[in-house]
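Dropping a structure here in structure tokens format, bear with me for questions.
Only a single protein chain was left out; the remaining protein chains are all shown in position.
Up next, subunit A:
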Amino acid sequence: MTGLEATNLAHRYGARVGLEPVSFSFGAPTAIAVTGANGSGKSTLLRIMAGLLRPSAGACRLTVAGRAASREEHRASVGFASPDLAFYDELTVAENLTFAANARGDRDAATSVRAALDRVGLGSRANDRVAALSSGMKQRLRLAFALMHAPGVLLLDEPSSHLDDDGRAALARIVADERQKRIVVIATNDETEGRLADQRIELRGRGLGHSA
């Protein structure tokens, strides 16, 4: 079973507070909404959970089968989609995902890519270059990237941004399905997205314009 726990986790960007201390502990399966004002640290928290950012204080631990995950295991166990996640414009949709699958050591990359694209409704655009995609399609590609390797923890930062009604419906189906199997963390201020979760972390950061 996959678990995610944090103890007095906090982060600063120089003098500015990025994330006020927060502690939690979750085990799969569950879905958690991370909410809070702009600048309260939602994206920072997800980047720390993904292993992309080292916290200034405290610790965030991912456990797999009851023991702390190594860095390699952590990377393999996390699916991450955020608005600032970009892909290679000169490669096609399928080539971007195939590259990611190959780099992760997936021996059946083509099947994983096809399944992920079909889940987010992007199967028909597999051979389009990323540069030709709309914002909504790029968001679907981010979701496919996060889902493709069936991670133990799915981290979604504002997952419905740029999505149309069909995309939002697909997202709701995906979260409803994934929350039965793994930990899904959704950073959002959108009540519709928030309702996809069954637990909530409310960040009470200082928000915009405050330092120290």
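Basically, a residue touches a chain if its C-beta (ideal position, glycine included) is under 8 Å from a C-beta of that chain, and two chains touch if they have at least 3 such contacts; residues count from 1.
Keep this in mind: contacts and distances are computed from a predicted model.
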Choices "Sulfur carrier protein ThiS", "Anti-sigma factor antagonist", "Thiamine transport system permease protein" or "Heme exporter protein CcmB" - which one is the UniProt name of the chain not shown: "Heme exporter protein CcmB"
Residue of A:A31, A:L53 or A:V93 in touch with the missing chain, whole complex considered: A:L53
Residue among A:L9, A:L45, A:C60 or A:V78 touching the omitted chain: A:V78
Residue touching the undisplayed chain, where the options are A:E90, A:D164 or A:D177: A:E90
Interface with the unshown chain - residue positions in subunit A: 50, 52-54, 70-72, 75-76, 78, 80, 82, 84-91, 95, 99-100, 102-105, 107, 145
